[in-house]
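Next up is a structure, given as structure tokens.
Here the complex is missing a single protein chain, while all its other protein chains stay put.
Take a look at chain A:
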Amino acid sequence: MASIASSSLYNALFRRNYTMLGAVFAGAFTFEMWYGSTMDKIWDKNNRGRQWKDIRSKYVEDAEEEE
């Protein structure tokens, strides 16, 4: 059951300190990536049409020159 999963997790990651530390760092990194992009998506949805990226296409002439 869950104990199998948790014990293999324990053996793989948490048993040795350096793997534990690595797991924490990697976890923080991936969480940050996921969280940042998700929240940005919500933000953009909430502000649709108000931000520069939403109206930029109306004014930019040569798409390659911008940025």
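Definition applied: a contact is a pair of C-beta atoms (placed from the backbone, for glycine too) under 8 Å apart; a residue touches a chain by one contact, two chains touch by 3 or more; residues count from 1.
Please note the rule applied: contacts and distances are computed from a predicted model.
*Asks:* Since a chain is absent, check the UniProt entry for it and pick the matching name: "Anaphase-promoting complex subunit 11", "quinol--cytochrome-c reductase", "ACYPI002845 protein" or "SUMO-conjugating enzyme UBC9".
*Replies:* So, among "Anaphase-promoting complex subunit 11", "quinol--cytochrome-c reductase", "ACYPI002845 protein" or "SUMO-conjugating enzyme UBC9", the name matching the hidden chain's UniProt entry is "quinol--cytochrome-c reductase".
*Asks:* For the chain left out of this view, which of A:S3, A:N17 or A:N46 touches it?
*Replies:* A:N46
*Asks:* Which chain A residues touch the hidden chain?
*Replies:* Its contact residues with the unshown chain are 35-36, 39-40, 42-43, 46-47, 49-52, 54-56, 59-62, 65-67.
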